[in-house]
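Got a structure for you, questions after.
Here the complex is missing one protein chain, while the rest keep their positions.
Each chain gets a letter, A, B and C, in the order it is written, and its residues are counted from 1.
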Amino acid sequence: MVNDHLEVIDSLGNELKEGLLDVRYLPEKRALLVLVDKALIFKAIEALNKISGGEMHLTTISGADLGEDYIELTYFLWLLPQRLRVIVKTKLSKDDLRVQSIVNIAPATVLYEREVYEMLGVIFEGHPKLERLFLPEDWPQNMYPLRRR
Amino acid sequence: MSSIDLIVGPIHPALHEPERFVFKIDGEIVVDVEPRLGYVHRGIEKALSERTYIKDIYLVERVCGICNVAHTLTAAQAIEQAFGVEVPRRSKYLRTIVHELNRLHSHLLILGVVCELIGFDTLFMLFWRDREVIMDLIEMITGNRVMSAYNIIGGVRRNIGDFEVTQIKGVLSSLAKRVKQYKKVFMDDPTIRARCAGVGYLSRAKALALGAVGPTARGSGLELDVRVDEPYAAYDEVKYCAVIYNDGDVWARLMVRLDELLASMEVINECLDKMPSGPIRVPVPEAAPQSAEGVSVIEAPRGELIHHVYTKRDDDKPFRYRIRTPTYANIPAVCEMLKGCYIADIPAILASIDPCFSCTDRAALIDTNSGEKRIIDILSLARRSKK
Amino acid sequence: MRLPSLIREVWANLLKKPATVKYPFEKLPLSKTYRGKHELMRDRCVGCGLCAKICPAFAITMRSVYGKVSPEVDLAKCIFCYQCEDVCPRGAIKRGKEYELASWSRNEMIVR
Partner (left out) sequence: MEALRKAEENFVVLKAFNDLVLDVVSKDLCTKCGMCVSSCQVHAISMTDEGPKSVGPCRQCEACYYGCPRSPATSEELLKASLSSEKKDDILGSYNKIVSARTVLSEVKSVAQDGGVVTTLLIYALEEGLIDGGIVASKSTIEAWKPVPKVALSINDVLEAAGTKYSNCPSLVALKDALYGYDLSKVCVVGVPCQVTAARNVKVQPKAARKIGDKIAFIIGLFCMESFPHVKLAQFLTSNGIDIAKVSKFDIKEGKFRVYMGDAEVLSVPIRNLKDYANRFCETCRDLTSWYADVSVGAIGSGRDWSTVIVRSDEGAKLFDGAVQNGYLEVKDIESDGIESLRKIAKRKASKN
């Protein structure tokens, strides 16, 4: 549907209020970009889950260190009833790489969060088993392969 | 309740690629599964951000040998989006055709493998014989049977003419008859029903929550198909309906694949009929014209594949490249399916998601020489290989 | 119960020629676009090194022989993408049809 993203924008604004930093529709990506404060990431995903009536498919979480003093987390969601791709972005300062885990809303993230943790060192609070996924067991602590110096 | 650990893998006859699963079993029943990934972890994500975009296309092709077209297509689309390049319409059709041929051979492969694992070797041989003609078609169009090297940034590398069109149509029309026959076998054959029906059940709610993708999701009645949801390449101009089965077992997942074979052939035929004339590629400079972000989602043979790339202005290397492959998304779902099944059903259930573990483990090249860890760059590796 | 169709199938398969070929004696036809061993035309090459710069597998090195710089392709590393052919401005690299490339020594794997 054409204007579904407008309804999503409205309800997100009601749920998150000023925690919602930016929300706009990207026509070239055919996706709704939602920029939120890191404290509200759990609330944002929860709100989107509520908007879709529990019919939300979490595609992936992608973390990126862009050489600045923050790490960017991108959550790719697909809302089935609205048939809408939602990209939720948040920025984590490198001094405090803690963010609330969303495993309780979307159990699918259990592996993605572990990957972001081991590759970039982001700590997901509330994750049931935040351990190494791909890297060998004797990989040194506090060394994150995809971090940029 | 006490339980025994049964360790399957990393190297195991039932697994075609190295991966370890620790099954907690109670008698014959699997109670819990603990996957351990990373045995074929090659550090591709890191390597991608240290190569130029042109080299990246060939590296992502090697994330997975079977769905190589899907990977190059996604990478090309993601990079084109970040560059702001619009590809010609004919190249979109050609991409779709090769992508669907790739899906045909991938589905025929896994159907054969499942048949072998459930002990139906004849059908395995038949499937793989039919797969061979698809491989020949891919060789005819792209120049190689497996590693097609077909998609590049800005379009595709080779054109097809009238001769190729008639060849493809001829092969597909004879293959369609055979696939219909195989479908009848899958519907009726008691052996297949006994080994597949009701095995490895995954409910729709679980599939959604655990983020299952592709035929795994569609076998559980989840309407997820990127070709329908977010049409890419030429899918917005051809008719396509997602194949959905509601049974949620191994049989449903195989039936989804069988029906998709027929649907794919229709898509290819429609593309060949509708294909416009025009250029097949546009020249694209090596460096990114802008700092941007490209996201491309496509329906690979195994499910939804997503590439996410950050480009930096005037740099010929991507800043960050992230790949999420379908098998990786299906791991939580397969763990759920395995709970409560018999040990003997493990291979069939694992094969029913069409696992591709080299896809799953891709992201840092680590050398464990002399106990210390350091990262070797590819050029010194190349030099070393000369000795 | 489905005996008649079974017999027909068996009969058809007995008369059919096998799906396989006797490989070393009999070879499958190659497609026109097949990418095999490289053919380097040294008289055309001017040693610009574009192929070595673009090679995704780092299989091409530029080597100076009697004062003339020309590429060497290491087939052990080559992935046969033929990006080198695409990028060579002088058309000095051609797709060959030879695909039986196994060898006992690394030196024989290098196309000069």
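List of remarks:
Everything below uses one rule, namely that a residue touches a chain if its C-beta (ideal position, glycine included) is under 8 Å from a C-beta of that chain, and two chains touch if they have at least 3 such contacts.
Computed from a prediction, not measured in an experiment: that's the story for all the values here.
With respect to the full assembly, the chain omitted from this view is in touch with B, C.
Contact between chain C and the absent chain runs through residues 44, 46, 48-50, 53-54, 67, 86-91.
Residue positions on chain B in contact with the hidden chain: 88, 155, 158-159, 277-287, 289, 316, in rising order.
The rule we apply is simple: only the chains that are shown with their structure count from here on.
Because contacts link the chains only in sequence, without closing, their graph is best described as a line. Inter-chain contacts peak for the pair A-B. Averaging C-alpha coordinates per chain and comparing to chain A, the farthest chain turns out to be C. Chain A and chain B have centres, each the mean of its CA atoms, that are 24 Å apart. Here the spacing of chain A and chain C, counted between their Cα centres, is 45 Å.
Within chain C, no positions touching two or more other chains are listed. Multi-chain contact residues of chain A (touching two or more other chains): none found.
By the touch criterion stated above, chain B contacts chain C in their complex at residues 51-52, 54-55, 57-59, 62, 129, 132, 136, 139-144, 147, 149, 157-158, 378-379, 382, 385-386.
On the side of chain A, the complex with chain B involves touching residues 28-31, 55-60, 62-67, 74, 76, 78, 80, 83, 85, 87, 106-112, 115, 119, 132-136, 139-140, 145-146. Residues of chain B that touch chain A in their complex: 37-38, 41, 43, 45-46, 81, 208-211, 213, 222-224, 229-230, 295, 297, 304, 306, 308, 310, 319-320, 322, 324, 328-329, 331-332, 361, 363-364, 366, 368, 373.
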